[in-house]
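Only one protein chain is missing from this complex, and each of the others stays in its spot.
Here is subunit A:
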Amino acid sequence: MNLLLFSLFREKKRRRVVELTEKMVVDGGSRDGGEWDGRWNHINTFLERPGPFTHPDFEPSTESLQFLLDTCKILVIGAGGLGCELLKDLALSGFRHIHVVDMDTIDVSNLNRQFLFRLKDVGRPKADIAADFINGRIPGCNVVPHFKKIQDFDESFYRQFHIIVCGLDSIIARRWMNGMLLSLLVYEDGVLDPSSIIPLIDGGTEGFKGNARVIFPGMTACIDCTLELYPPQINFPMCTIASMPRLPEHCVEYVRMLLWPKEKPFGDGVGLDADDPEHIQWVYQKSQERAAEFSITGVTYRLTQGENTHSAILNSACATEVFKIASSAYIPLNNYMVFNDVDGLYTYTFEAERKENCSSCSQVPQDLHFSPSAKLQEVLDYLTENASLQMKSPAITATLEGKNKTLYLQLGLLDGQELAVADVTTPQTLLFKLSFTS
């Protein structure tokens, strides 16, 4: 399966290299990437020499480096903690055509880890500053920034890349990316066309833990196949927050969820910005007041935000995989690596399996079992709470009497009815089949 993929990948590469070479001959110019002697020595050994552990399709050649330098196009999603590291790793591995997408601006609390940013950059878009820094430090590298959300782009944008690497901190965004790449897949007579596959390398990290995975959409397990590995965030019950707090965390949640929308301390429609010190200060003070009411101690400023810093380890594993796939030098990670260094260093590498009825990549409408008297709310609850679906705010349409209707109320659905569900977790529409239980 992987072998076929690589043959076609290499063929795609080869054609592009020929195109470019021809173009160069016509133009008569030579690239000035600021080359110097020995610059690529540390990666050439892997591209020019045969070896016992290389991918069966690997052919040592001096052209492979040119492919990486001139043709291979990589997309990095996220220019934060993981993104900065990924950009550095890729640039120093011979990749020059790199795009980076990030919708955030730089905050002071980013500076301890996101090393492409300085104090003077606070407030500016991460993608722009990251690109500038890398292009300045690595001669010849051409990182193109996009200060946008991933959802701002459509298939025509994503289709141009050979490999996509994610350095995201949001499961929703990951799932969206996953859905986008699945939507690019082309099937001819039910057979997947390997040249429509764009490999997705995904890395995640928090504190002393992390993971890295390689996804070939349509062939290997996708993000949604293993959604249970990201269990739904446990939220405190509302009655605890509203009337029976016990822990400092409950007091903070009360202020965040109930008090903020009520008092609108910074104006109508101004949402809580976890990176704004004034917002956090307000939350902190109000949390202390709440805690005092119930004689709870332990509300600290630090408690008012949730994130931990992370380490620069998993990004490197991801970048190594990008290199392996782009160069065909080695068989890539198959396909999931988990890392934990709380006690010594521990990794566990395994092959995550595709789920037969995965809501995203199996192409089979999933069965929904409900009794005929069930209310629509039960269907919505199921879609949000089920561990393998975890939707955020699903909108359901169904074809009734020949018309597409958005379902707000129960409208006489039939057994076997197909429901189309849209949600922020994916750019695709998911299909479900309603099946009445007796």
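Going forward, contacts are C-beta pairs under 8 Å (C-beta built on N, C-alpha and C of every residue); 3 or more make two chains touch, one makes a residue touch a chain; residues count from 1.
Everything that follows uses one rule, which is that contacts and distances are computed from a predicted model.
For the chain that is left out, the UniProt protein name among "Adaptor related protein complex 3 subunit sigma 2", "Aspartate aminotransferase", "NEDD8-activating enzyme E1 regulatory subunit" or "Large ribosomal subunit protein mL66" is "NEDD8-activating enzyme E1 regulatory subunit".
Listed residues A:Ile313, A:Leu380, A:Ala395 or A:Ala420: the one in touch with the omitted chain is A:Ile313.
Across A:Ser64, A:Ser93 or A:Gln390, the residue that sits in touch with the chain not pictured is A:Ser93. Considering the complete assembly, subunit A touches the hidden chain via residues 34, 36-43, 45-46, 48-53, 85, 88-89, 92-93, 108-109, 111-113, 115, 119, 137, 139, 207-208, 212, 240, 244-247, 277, 281, 294-296, 301-302, 305, 307-309, 311-313, 315-317, 319-321, 323, 330, 333, 337, 340-347, 349.
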